[in-house]
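The structure under discussion is supplied below as structure tokens; questions concerning it will follow.
In this view, the complex is presented without one of its protein chains, the others remaining in place.
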Amino acid sequence: MRRSGELESSKTPANLMEWFESFWATYNTLVLSIGTNVLLALSIYLTLATGLLTVANAAFMGIGAYTAGLLTTQAELPFFVALLLAALLPALVALMIGGPTLRLSGVYLAMATLAFGEVVRIFILNAEDLTGGALGLNGIPQLTGGFEVVLIVGLTLYIFLCLARSRIGMTMTAICQDETATELMGVNVRGYKLFVFVVGAALAGLAGGLNAHFTFFISPNEYGFERAVEILAMGVLGGTGSPWGAVVGGVLITVLPELLRGLGHYRPLINGVILILIILYSPKGIWALLRPARAATGLPGTN
Amino acid sequence: MLAQQIVNAISLGGVYALFALGFTLIFGVLNVLNLAHGALFMLGAYAALAAVVFLQLPLLAAVLVAMLVTGIAGWILDKVIFAPLRTRRAPHLAPMIATIGVAITMTSLVEGSFGAENLRFPPEVLPTEILTLGPVQITQLELKIIFLAFALMGVLLWGLKKSRFGRALRALAESPKAAALMGVDVEGFFRVTSIIAALLGGASGVLIALNTNAVFPHMGQPMLHKGIAVVILGGMGDIRGALLGGFFLAFAEVFSVAYIGSTMRDAVAFGSLFVVLLLRPQGLFGHAAQRRA
Partner (left out) sequence: MLALSSVSVRFGGLHVLEEVSLTVPERGIFGLIGPNGAGKTTVFNLVTGLLSPSFGAIEFMGQRMNGMLPYQITRAGIARTFQNIRIFKEMKLVENVLVALGARSTYTAGVWLPLTSYHDAERQDREVARALLAKVGLADKAERYAGTLSYGEQRRLEIARALATQPKLLLLDEPAAGMNRVEKQVLVDEIVKLNQNGLTILIIEHDMGVIMNLCHEIAVLNFGSLIAVGPPDKIRANPKVIEAYLGPDDRSPSKLQVTS
């Protein structure tokens, strides 16, 4: 492993090091997947907590993945720059479509973002010269390491936790519960919605960029409906009560198919069943089951 | 070959309209965006294929089997998912999210059981006779498809307009509470609507499968998107809009393929969907539907 040199430390016993190295050798993809999925879960948590049901994050992830992948393979830019742009480009797109799109609500918003996702996928599919079309993008350098992922996830989680406890978090919850009343308290609701939409897009794009650089190969179908459902499942599973819910959702969705041996293939099936079960039995997400005292506001459309 | 294109568009439009009718029916009456409708469509195609291959049934019987199977699926969907959520007064987007789960689950199960490849109907089952009506060449199959699609739509529309059941259904769509106060068995009607909508979805699945001779697990996905495009264009919950929208989309697709190229065909649906949603969410024909009580 590339990182073995950095694992030296005179203070830790030798067998712990060996254990860690072998653990990493076997499970590094899983750990990195957990990391990017937690980022994705956090990206949808933000919009769900504000009462927006958007399923566009898979598309934003795709935009980020292709941006970063192309920048490191074609333009040979440093990883850090590629990641930055992987976050920036989806954010810009979100900014552009956000204005008119966020005027919609409920089912219409869901459908519009669904349609947007398809448009992006078709675009990637057809822009063959740029993206390789259906054949996908190959040979992306394996630049994502545990360190980057942990750092980024940790930072994001910290920021989100601060946000959730602050008045911004309270305002998001208020918008989720009653948009009109909130606006009449002087809150720029449209601005808030755009803010969470754009930040969510940036985060999803970042996750895409990170993900592309440990999976070696990306294709348009990676970022279509099944991915959108997976992200939604993470968000619904985690609930909107707290960013920790998103962490739980991301971890569970990643790990569950692996734990149930041999069912890794049936990942979409598991996501589907989870969605159904959560909606039927614990619509406020699994976090509400674990912490019933601090009642979550529930899904968009509660009022 | 304009006339030929028109015939293609009519046959395609019939199927799109059929699909959209089921979709819009559930939205109009149950107030749920049933994103599992595409999966039901797919289920219908597989059921018909299985009927032909394993039960050696003729085509028409296979269509009926498909409708039976999807009808049962619609019944299950309402009983297991929609009804409990209604009782619990769940947030109104909850059923939609559940249908996303159902769609993915069904697709995954089918893929696991039948494989991901494109399956075809055995050639001896598909009538290949070509009829020539003036400048147009049409296969017997296509003719049957058009006939079936229009027959089903006709029955549904007649039922909605003229029968007592249809009247009750329309009342229900406007206001479940008022309908209940007038003695309508609301839950029963919701269940039946779910079944009928699923039937239509399954029927359209078979028809498309026959038209393209392709049955594969993910075939519901693009169809669902088109269904969404159609009901947005025509107005959510609007029956007439679903019909007109279905034909409108079919014509737009056929003619854009003929004159622009086939790769962007799906983009036509989504592009227009996106634009319509942004400019006129109630659709070209719909009215801003306000659900009262």
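Chains here go by letter, A and B, matching the order in which they are written, and residues are numbered from 1 within each.
We adopt the following convention: a residue touches a chain if its C-beta (ideal position, glycine included) is under 8 Å from a C-beta of that chain, and two chains touch if they have at least 3 such contacts.
Remember, predicted model here, so these are calculated numbers, not experimental data.
Of the listed positions A:T54, A:T173, A:N211 or A:T254, the one in contact with the omitted chain in the full complex is A:T173. Residue A:T182 is the one among A:N57, A:T182 or A:N271 that touches the chain not shown.
Touching the omitted chain from chain A are residues 158-159, 162-163, 166-168, 170-171, 173-174, 177-178, 180-190, 295, 297.
Just so we're on the same page, only the chains that are shown with their structure count from here on.
Centres computed as Cα averages put chain A at a distance of 32 Å from chain B.
Across the complex, chain A is touched by residues 33, 81, 84-85, 90-98, 100-109, 112, 221, 225, 228-229, 232, 236, 263-264, 266-267, 270-271, 273-274, 277-278, 281 of chain B.
Residue ranges of chain A in contact with chain B, taken from their complex: 53, 100-101, 103-104, 106-108, 110-112, 114-116, 118-119, 122-123, 125-126, 225-226, 229, 232-233, 236, 265-266, 268-269, 271-276, 279-280, 283, 298-302.
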